[in-house]
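Only one structure is covered here, and it is reproduced in the block below.
Note that this complex is displayed minus one protein chain, with the remaining chains in position.
Labels A, B, C, D and E are assigned to the chains in the order they are written; within every chain, residues are numbered from 1.
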Amino acid sequence: MADPFFKPVSGMEMPRFAGIPTFMRLPSVPLDHPRIGDVQIGLVGLPWDGSVTNRPGPRHGPRQLRDYSTMIRAQHPVSGLRPFEAANCADLGDVGPNPVDQDDTMARFATFYAELKSRNIRPLTGGGDHLCTLPVLRGLAKDAPLGLVHFDSHTDLFAAYFGSKTLTHGNPFRSAVEEGLLDPKRMIQIGIRGTQYDRSDFDFAKANGIRIVTIEEFFARGIPDVMAEAREIVDDKPTYMSYDIDFIDPSVAPGTGTPEWGGPNAFQAMQVVRECDGLNIVAGDLVEVSPPFDPSGNTAWLGVSLMFEMLCVMVAAL
Amino acid sequence: MADPFFKPVSGMEMPRFAGIPTFMRLPSVPLDHPRIGDVQIGLVGLPWDGSVTNRPGPRHGPRQLRDYSTMIRAQHPVSGLRPFEAANCADLGDVGPNPVDQDDTMARFATFYAELKSRNIRPLTGGGDHLCTLPVLRGLAKDAPLGLVHFDSHTDLFAAYFGSKTLTHGNPFRSAVEEGLLDPKRMIQIGIRGTQYDRSDFDFAKANGIRIVTIEEFFARGIPDVMAEAREIVDDKPTYMSYDIDFIDPSVAPGTGTPEWGGPNAFQAMQVVRECDGLNIVAGDLVEVSPPFDPSGNTAWLGVSLMFEMLCVMVAAL
Amino acid sequence: MADPFFKPVSGMEMPRFAGIPTFMRLPSVPLDHPRIGDVQIGLVGLPWDGSVTNRPGPRHGPRQLRDYSTMIRAQHPVSGLRPFEAANCADLGDVGPNPVDQDDTMARFATFYAELKSRNIRPLTGGGDHLCTLPVLRGLAKDAPLGLVHFDSHTDLFAAYFGSKTLTHGNPFRSAVEEGLLDPKRMIQIGIRGTQYDRSDFDFAKANGIRIVTIEEFFARGIPDVMAEAREIVDDKPTYMSYDIDFIDPSVAPGTGTPEWGGPNAFQAMQVVRECDGLNIVAGDLVEVSPPFDPSGNTAWLGVSLMFEMLCVMVAAL
Amino acid sequence: MADPFFKPVSGMEMPRFAGIPTFMRLPSVPLDHPRIGDVQIGLVGLPWDGSVTNRPGPRHGPRQLRDYSTMIRAQHPVSGLRPFEAANCADLGDVGPNPVDQDDTMARFATFYAELKSRNIRPLTGGGDHLCTLPVLRGLAKDAPLGLVHFDSHTDLFAAYFGSKTLTHGNPFRSAVEEGLLDPKRMIQIGIRGTQYDRSDFDFAKANGIRIVTIEEFFARGIPDVMAEAREIVDDKPTYMSYDIDFIDPSVAPGTGTPEWGGPNAFQAMQVVRECDGLNIVAGDLVEVSPPFDPSGNTAWLGVSLMFEMLCVMVAAL
Amino acid sequence: MADPFFKPVSGMEMPRFAGIPTFMRLPSVPLDHPRIGDVQIGLVGLPWDGSVTNRPGPRHGPRQLRDYSTMIRAQHPVSGLRPFEAANCADLGDVGPNPVDQDDTMARFATFYAELKSRNIRPLTGGGDHLCTLPVLRGLAKDAPLGLVHFDSHTDLFAAYFGSKTLTHGNPFRSAVEEGLLDPKRMIQIGIRGTQYDRSDFDFAKANGIRIVTIEEFFARGIPDVMAEAREIVDDKPTYMSYDIDFIDPSVAPGTGTPEWGGPNAFQAMQVVRECDGLNIVAGDLVEVSPPFDPSGNTAWLGVSLMFEMLCVMVAAL
Partner (left out) sequence: MADPFFKPVSGMEMPRFAGIPTFMRLPSVPLDHPRIGDVQIGLVGLPWDGSVTNRPGPRHGPRQLRDYSTMIRAQHPVSGLRPFEAANCADLGDVGPNPVDQDDTMARFATFYAELKSRNIRPLTGGGDHLCTLPVLRGLAKDAPLGLVHFDSHTDLFAAYFGSKTLTHGNPFRSAVEEGLLDPKRMIQIGIRGTQYDRSDFDFAKANGIRIVTIEEFFARGIPDVMAEAREIVDDKPTYMSYDIDFIDPSVAPGTGTPEWGGPNAFQAMQVVRECDGLNIVAGDLVEVSPPFDPSGNTAWLGVSLMFEMLCVMVAAL
């Protein structure tokens, strides 16, 4: 049973539209807070979008995710799990980026996650663009590569951009493999689609043993079958879950920078996470929510609903 | 054959974007109109949202539903029914709420519907928040409880709010059962989902014999099977249909106050109503359309498209 | 292999959000351009909406389609086809309408397409309202009627409007049949739905042998089965593909003038085009994208994604 | 004192967001209504935008003007006039256009206004694009030309368009002068600005004695001085007031088709009408409100606030 | 010099788009916080809109005001005052309303402000609708009536609504006078305009000695002259400042429920507060910001910029 300190504010005391919005109305516990030592799962914001190659905006993601997260209630509707009672969860705040310096920012992020690692706090991150995953992994997986369940419409396995080997949101996973942060044999990427520059990402995947499930295969086989394979691939060893909101169809999640048509609907988007229940998910992220391209706010509301699903899986894995 | 007086304005005479917008371009027939005695089905607006516990807006629902309703044409595409020729339908106008007094408003609404009941006019209501259903039932069902087919992502069966037994849009159906307006054995609630405060609503349902179909069961069994059960439950006795627009996935119907992800799409949203054809639906409502949260206007357009589906079922039941 | 002149600007040289937006970043080759003689497939904009009977806006379609088209990359994700390497494609610009004169506009359009016909350039058009299809066919099919694969929620086979036989976006296909531009026996219309004025369009179809597939039949049979029938109907003779964006569900493509609920999702919207691979598609259009009714821009992004699918089919048919 | 029949619905009985929206909550009195004979001032909608040469949308103007008009209260804040008590005002509805036929539409409009003329009903019109003013004048001024107070950023005095003498929203006043409907010596156009094609409109004005006040002159002299000249020009003979919403700065009234920067603010926009108090304004219009280009709805709210100002001037002139 | 604990987060450490948004990035100090005893000025949110008679939304005001407040920097551009160094300021959080019970909510609010009064914390409130001012005054002014500088387009001095003496956002100041919370002789209301129901509010003002400055007088005399009179009226005794965002023109502040055209621009909106420098302003509020009616977010950004101006006046008055 979680410490009462970590109980979210109830909608019966403070209506859900009211109050300073922390993630899921959890207590705000920055690294220098006296209760930091008791946190088991920390929700973190990475407000950075300096690595996008198309439309910007995810720097505004964490704040809008927090805003909508106050509509999350205490209990999972299917499993009945009450995650905030089962584990000490807290909002650790945002890690401050340097908006005009990618290298400085990546270093700040990695340092923060290394600190979490040293404190045994399991992080659930709200992005930010997809390059954010790289410094998270640098902080968490320096010593032992993790497995990966990756939902996305892009592989993010590209090599170069603009003629140099610059880091962008198009290559975090290639870098992570090359840096030994991820075990390519325990990686699965699901939902890949959209027009392509070339096949260099597929070639890299093949050469390294990364499993790619295109959206056509995904729909043809169905969720249970695909996710059973995913469970087999990542096994019961420590695994990271990275969820790019552009995995989902743009009609459902328009607020993102490089949308690709033909993705799953919201029910399917939640189902794939639920099917990870029982896996050893030690950390996760939900990235690429771009509020300026989302007139209704729906994308952030879906994003944080998925973070709740991921949190339940992470709590179960504690 | 309906009286020509009740014929809607044709799009061939007045284009659909033109004219003062009544519901489905029907004649405006307030209670003091000389032709009120000939109305069989009355479309009514209840512009009230003072009972919402989250985001407001449904007070603006009836007007926007009317606005989009001018795109409705004369004939059902599948059954071929021409409802405005089969029955005398009219727009009875809005019932004026007292925007700062819930009790006064509930009394005004109940009085209006009792008047309709006494005149044998069957009402189809555009809300308004979901508490509006309660005064409608108080007007219609004082003498004999009705059955209920209820589409929603929430059960609206909660007991208390903020520590007191205040009426909110979270408890109309509990109140209606307790007041004897609905027969709990003839109630089915379909589409329930989303994170939960607790299970007190499910407990109340179980204790009273109300059937709840979660969205997981709904998708697993399919519409024909679920709706066959619904038909069995409500039987051929007088039944009310209450349709909360948040039954539908937020990607399809974003304009509502407490959206929950993972609902049906638009085709399914219409199918469930069509599957009620032949039931003894004596009244219905479409509630919780909130225009301020709907940048495109789609939600009202879907809402009034569903009202047309409901109208066709009600006409068939005359 | 296409002439290097016709290579689109690469996202690696000029980011996708940058540059003057031509269709798919192809070279701008108006009719008086020295390289016009080498064009095999010409992308054309018809910025006209003077024939709509409900909400206007498609006059702004071509520009927004071009804007979003810069997110299209070089290669088809399933077939691997690289259309811009397989054929000489170019943006031929818009044909200037006379915004206040339908007859003058129709004549300008027909003249332009007759010129393309005489030059053996196969056109892929971005509309514009659906009446635009008529002058395109007048330019292309004067000598020999074409077959038609038509995706839409409306048949556009109506006779009169406002009491006279005025041309509107509700009757291009009736006119095309009557003018001998389309062979009704080789016509299929898919996705028809929505409330109806009457059945005069269905009667015309029946009398002329036009095949109509309602959305109910479409979902019941599934895409492969329906499209197999479509392939049989149009045979391997020259065929036109006309794609009204309102074929798709309004939750996916809200930016259009007469949306009807219950249509296909984005994956299905692309699948139906892919299933036309191998057909002798000699020209096509994507019409009724109305930017003023599309807060997110999604409709244009989907529209031009479908134009890419159509382009790939047209390239394969060369 | 006005007949009680013509009293608007009070916000104390039916809140301002509720009820079927007629202009200023006045009774709906179409031409065939038994009380039509008692109407002194009739509010009319002309939902037409087929004559615009740039962005469409004003066909949706009348409905949105009505929607926002329910926020108008009973009394003028400066003069204290209660117009609905001083005269019998009513909403005469929209005149149905033929959306695809300008000539037919112009004839329908002119016939309607000739009918009003014959009944001594003074019309206040909500457009619609600016060509609508021409058929209004054809209905009202066939026998005796009127004077004109005209607020606009454009003169609308151009001759030809696209090489022919087509009627567009760029030339209603030239046509009206040429047809003898307006007395050019009693015409003043105020607020003219924006980049220009050429000076042919200024030349026409000069040749005919029409007074043009550019925005630079307007601001330099101030409203009282300019409006004093206006009063002198139109004298106390019957005068028409035509108000194009694009007279106002686009920051205040963005919802219009051809906005020009550097116009008056809202206070000034109302002041110019108030300065017409005492003039013999026998009819007026407010045109070019285009809801699809107005994300906030502000433009319609300002438009109908100006219609109230115009109405007060017209009531005083009875 | 303020205690370093109360220093806002710097934009040089955490970019302004990042971090959990408290008011002006001040520390979050709820009433039970150990440092509450050191707070001199407390920023408070009152998320309530149950008293509006027209469009809802201000319940969402406090959160959006906080969101935009992170763009406020350390120093006033004209006076050079650095308020966060001159006084201990903190974000005291929102006071939780009961969304469906006005009486309960008013009691909760009054209790909270009485507590602040007892602790000598001067409150600056972000609303919420204008009825919120009444419980604030009940908490602060029970013992001694305050003076009032009031910026608004409405007097909010009305008596009854819907036939009873219900409290609404149209009567807080009448109630406050009747309850002895405000000294009517020391009250000035500035900016009054818009169409009127009647003159009962002006009559009440006259009978009680309240000074009303209409917008016409405001513009005619100019800000320095009007504000000199305001200073004279409220004298140097304790005074409350109440700022309704609808004081400002709707083109500048569209996000509000009952906008009236013809108000001041943003520069003037700030000037009137700056002209209060030196007055004994002991508390203030900024109310009626309604995010759902504000597509750009501008209204909240202006609202919180005005709160900063008010804060500087309050700091100077310490």
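Quick notes on this one:
Simple rule for what comes next: contacts are C-beta pairs under 8 Å (C-beta built on N, C-alpha and C of every residue); 3 or more make two chains touch, one makes a residue touch a chain.
Since the model is a prediction, treat every value here as computed from it, not as a measurement.
Every shown chain touched by the omitted chain in the complete complex is listed here: A, C, D, E. Note on the undisplayed chain: of the listed residues A:R25, A:H60 or A:R231, the one touching it is A:H60. The residue touching the chain not shown here, chosen from D:D249, D:D285 or D:E309, is D:D249. Contact with the omitted chain, checked across E:R73, E:K142 or E:R221, is made by E:R73. Residues touching the missing chain, restricted to chain E, are 11-12, 15-17, 71-78, 80, 249, 251-252, 265-267, 269-270, 295-296, 298, 301-302, 305, 308 (touch as defined at the top). Within the entire complex, the positions of chain A that touch the omitted partner chain are 49-57, 59-60, 98-102, 104, 161-162, 164, 166-168, 292-293.
Contact between chain D and the unshown chain involves residues 53-55, 161-163, 192-199, 214-216, 219, 249-251, 254, 258-259, 261-263, 265, 293-296.
Convention: only the chains that are shown with their structure count from here on.
Shared interface positions of chain B, defined as residues touching 2 or more other chains, are 15, 17, 53-55, 59-60, 99, 161-162, 249, 251, 265, 293, 295-296.
Which chains touch which is summed up as A-B, A-C, A-E, B-C, B-D, B-E, C-D, D-E.
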